[in-house]
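Here the complex is missing one protein chain, while the rest keep their positions.
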């Protein structure tokens, strides 16, 4: 039997202390579409997402990421991952079909850092309602209906007080992620890592911050826009509606443009993301960056995030 | 042993009756960089390409594509493909390492249509010369040095008098390409097919034209730009320098924006290409289009190619 | 006393046979904002317009432009123009303050072609309602609220069976417009003229078409967008909502990018317009184009309007 594989990032399950405000932010400002609401959880996706949802919002007493979900390549990969993870000492919990709307049987488990992951294969891909449906057969919704209007979910970035390699080692060894770029400290540990199972430079990144309030925070989740100009339009929209954000700017690592906006409901950071490069090389040599190169590595140009942790609150994941 | 796999499009080898004019077009107008010239063949690539070359130009008595080259996923895949193809009755010819600059041992063979393919794994990834090198460690050259300045090679589109499925069946069965979108004629044959081994909607497309001068023509080769705005800038540059082109416009199939420009040296059509969508779904259902949907399928909006074959000369491949 | 002067284009008063559909088009698709509705006339403007309205819509039995209104430089210029026009034999009709919402006393008169013009000085500049108001003190509404979302009115283009110079002579001699660019026929008559009172290349253009159904049609009215990319976004929105349009493309004359969309209610053509150049030179020599230069003069590149008049219906003005 060949090794099980992850195909792609699926969705992020967000718990928010202010559901109404988070809904306003993600629907009216970011411009996501609601698929359906089941048992108080609102399932959403972008106009170019195909799956049932790429974000879910649930009210809770603490804002946090409940889990980050990944789709496997084959139906049998879920079971295979469960077995491999358990053999390696990771506790695995099954989530029955339908427990999460639109989704089949899945497993949940925690990374060594405590971040909660979900793996599934079966998922519905509902059509948009007729009046919102794109005239294109390869596109879910009409684009540009409201707000920033990103195309699709792109990646997640985990924040941790652990060294980044303590998480990325697990991602590489147990889940098949490939290292694409990383920042190495003088002591050889990794301060940041960018990994993917797709040709994207990263489906997931790990950011080390010694002042991180825990080992398992989220730095941001990210949605993709097609054009750099769309980010500038987003900056207008965010400023007009009083949304706090950093950017626009361009990363050296990933070569991508960014805006980091804060959901005023949950406090989660959302990266609006575009451009960058793809990695098709089967023998990609991970790009190593050192701290003295971070003047172009983090911010190639543009408005950047404050380095002081107290100015960069995060929520647990 | 697992089946051999293709990782990505590698390069296109172009023979031109007017090398000087083709060099002017690809270097000054398109803005490719020369890696080196060996035995009269000029090897070129875009600023974001990593391999030794993605286009080669050689003078010849007839303008034509000598071969289209693909990189395999593993070193041993070249030999494995050779064996499988020969077993299936396809004649395979070995090209020794160094016969093509920067490249290891490779095989060449013809599709049922007569189009010539090459498969290789070993390839050099030379750094750019210091003064042209990007300050970014993950980017080959500084961008925006000259002309249109695309990032990387994107795909090829083969033109044929055969039905598209006669070629795409081979691509799927023998080479592992996955069908992404297609146009079906009332008789069930395919008039156009878009296939890929990567999450791009197509690494290769097949266009059927009953008036195609042969079964093995090239419709176009394509380079990628990061932003739609870059295409508009390209249109200015092309018009100012008297280059014939169609576009800008947006395809429904692939959702991508295009300009089709003609190399005045060889007559080959070059698509400048951007936006579009990526397919990460492991269970992608190919999108079926019918002829009555081509008003949005081919051209979602914008300036389109003339349908009359006499206005659309092509060169053999 | 110095000669009276026109400062700028004010508004276009549109009569439509299908008010509901025109309102849907201008509000939901183009994205204009309603200032108020008075006596069945809906007054609208773009997010960056300052005056009470730049477009008004009224139901009527025939779709037509009721008048095109211009603001004078000084309050006394309205009276001065009235006097000069009457002395020159042009019939002038006074419109009392408040007859048109938000506007002071004005005059109306017809061009030699029959096109109806209005001149006014006094006009209200109402603030947007608090929830729609921009956080910027120099901007009326938040931008990007709905649809294409242009910034401001730009110009009008009159269509006529007369030679263009028969109208533009009047504009220059009686109203102080300056010729910026023109197309000269072999017989010395003008087939198209572009004139302005501002540094815009044209606040008004005259297009001659021998097949024009009358001497006084409108070719289009135009709204400005800030960026070329915004036009591409507009093309997506128009196509998704089934709006007929031509473009995007770039004119040689004016160097501006365009999309020509048809209001499905009235049939009036609306140009979405951006880029282009400004004329600050006090001694500008009008640019003369001849018919054999129209391959770049009309369409520098891109999708262009059909030349057949039967494919280009217009409404009277």
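All chains are identified by letter, namely A, B and C, in their written order; residue positions are counted from 1 within each chain.
As a convention for this text, a residue touches a chain if its C-beta (ideal position, glycine included) is under 8 Å from a C-beta of that chain, and two chains touch if they have at least 3 such contacts.
Remember, it's a predicted structure, so these values are computed and weren't measured experimentally.
Colleague: Given that one chain is not shown, which residue among A:84, A:101, A:185 or A:296 touches it?
Modeller: Of these options, the touching residue for the absent chain is A:296.
Colleague: Looking beyond the chains shown, say which of C:48, C:102 or C:247 touches the absent one.
Modeller: Candidates C:48, C:102 or C:247; residue touching the omitted chain: C:48.
Colleague: For chain A, which residues lie in contact with the unshown chain of the complex?
Modeller: 227-229, 232, 235-236, 238-239, 245, 247-250, 257, 296, 300-304
Colleague: Which residues does chain B use to touch the chain missing from this display?
Modeller: Counting over the whole complex, chain B touches the hidden chain at residues 134-135, 142-144, 227, 229-230, 233, 236-237, 239-242.
Colleague: Across the whole complex, list the residues on chain C that are touched by the chain not included here.
Modeller: 2, 7-8, 48, 50-51, 71-74, 135-139, 151-152, 181, 198-199, 201, 226-229, 252-255, 275, 277-278, 280-282, 287-289, 293, 296, 300
Heads up, the rule we're going with is that only the chains that are shown with their structure count from here on.
Colleague: Between copies chain A and chain C, what's the superposition rotation on C-alpha atoms, in steps of 5 degrees?
Modeller: My answer is 180 degrees for the C-alpha fit.
Colleague: Do the two copies chain A and chain B share over half of their interface residue numbers, or under half; same or different?
Modeller: Same, since over half the interface numbering is common to both chains.
Colleague: How many Å are there between the centre of chain B and the centre of chain C, using C-alpha atoms for each centre?
Modeller: Centre-to-centre distance between chain B and chain C: 45 Å.
Colleague: What whole-Å value do you get for the distance between chain A and chain B if each is reduced to the mean of its CA atoms?
Modeller: 32
Colleague: By the touch rule stated above, which residues of chain C touch at least two different other chains?
Modeller: Residues 227, 229, 236, 239 of chain C each touch two or more of the other chains.
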